[in-house]
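Note that one protein chain is taken out, while the other chains of the complex remain in position.
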Amino acid sequence: MTIKVKLFGILADNAQANKIEISDVSTTEELLQKVNRKYPSFESVNYKISVNQDIISNDQKISTDDEIALLPPFSGG
Amino acid sequence: MTIKVKLFGILADNAQANKIEISDVSTTEELLQKVNRKYPSFESVNYKISVNQDIISNDQKISTDDEIALLPPFSGG
Amino acid sequence: MEGAISPEFISEAIAKHSTKTAIGAHQIFLGQIRADEKEDGVVQSIEFTAYREMAEKQYAEIREELFESYSLSCMHVYHSLGNIGVGEINLFVFVSSKHRKDATEACRVLVEKIKNELPIWGKEIIGEENYSWKVNR
Partner (left out) sequence: MEGAISPEFISEAIAKHSTKTAIGAHQIFLGQIRADEKEDGVVQSIEFTAYREMAEKQYAEIREELFESYSLSCMHVYHSLGNIGVGEINLFVFVSSKHRKDATEACRVLVEKIKNELPIWGKEIIGEENYSWKVNR
């Protein structure tokens, strides 16, 4: 299963893309592992993952219909 | 000795004057006693007295050169 | 200052600070005249009077205290005198600092002190004939 992942801030900057695709993953933990392997620079960023615009801290199943995003620490305001 | 006394707010309103003169007083206590006798309606107002723009709580001597004022509770803002 | 404080006066005050590039945060408090229901009717306006010389002296002391307690770039206070109608602005407090906490906290304390320590009085005009002297809570 291929998951589309939105990137923001320094992550989009490091990946030089606002959106990436990660294949063969079915949970958020699997996704994060693959992302960190593919983009080693992400590991130094204390980012969070959101599923359908909610930040997730525990592992959970995901499907291609879910809106997934990786969020570096917020710095608005 | 005649002392000029500035009045503000409800006190000026009750006395129908912004300034009154009180004679034969030489301390703030004496002044306040005379004022309250002359204007009985003042007693229900929890007012303070200032000498040269400082609020005074203890009795002190006053002269005709001092700037005396009676101040109802503040209600600015 | 005499009369109500206009929104344009406020925007001009803000615009003047754009050259002060060490400022990161502005905290503004505005007091607006409420149409409060009183026993005798609805408040139409408040007529403010002050013991001006004393108010200026007191404000200078408050200002000095706050600049000592907080790291501030600017502080401005405008209080209307005269008759200010319902919906109009009678108090404009404007505090600026590098980081937000100083401006936010100093503005809060300043508004409190303006209400409690400045010799200013408001006479609430009710209907066509009545009035009552405003009481700060």
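Letters A, B and C mark the chains in the order given here, with residues in each chain numbered from 1 onward.
Keep in mind that, in the parts below, a residue touches a chain if its C-beta (ideal position, glycine included) is under 8 Å from a C-beta of that chain, and two chains touch if they have at least 3 such contacts.
Model, not experiment: these values are computed from the prediction.
Novice: Name every shown chain in contact with the chain that has been left out of the document.
Specialist: Over the full assembly, the chain not pictured touches A, C.
Novice: Using the touch definition from the top, which of A:Asp13, A:Glu43 or A:Asp59 touches the missing chain?
Specialist: A:Asp13
Novice: Quickly run down the residues of subunit C that touch the omitted chain.
Specialist: Considering the whole complex, subunit C reaches the absent chain at 7-8, 10-12, 14-15, 17-35, 86-89, 98-100, 104, 107-108, 111, 137.
Novice: Tell me, which residues in subunit A touch the chain that this view leaves out?
Specialist: 6, 8-10, 12-13, 50, 53, 69, 71-77
Just so it is clear, only the chains that are shown with their structure count from here on.
Novice: Quick check: how many Å separate the C-alpha centres of subunit B and subunit C?
Specialist: Using C-alpha averages as centres, the distance is 27 Å.
Novice: So, what's the distance in Å between the C-alpha centres of subunit C and subunit A?
Specialist: Result: the chain centres lie 48 Å from each other.
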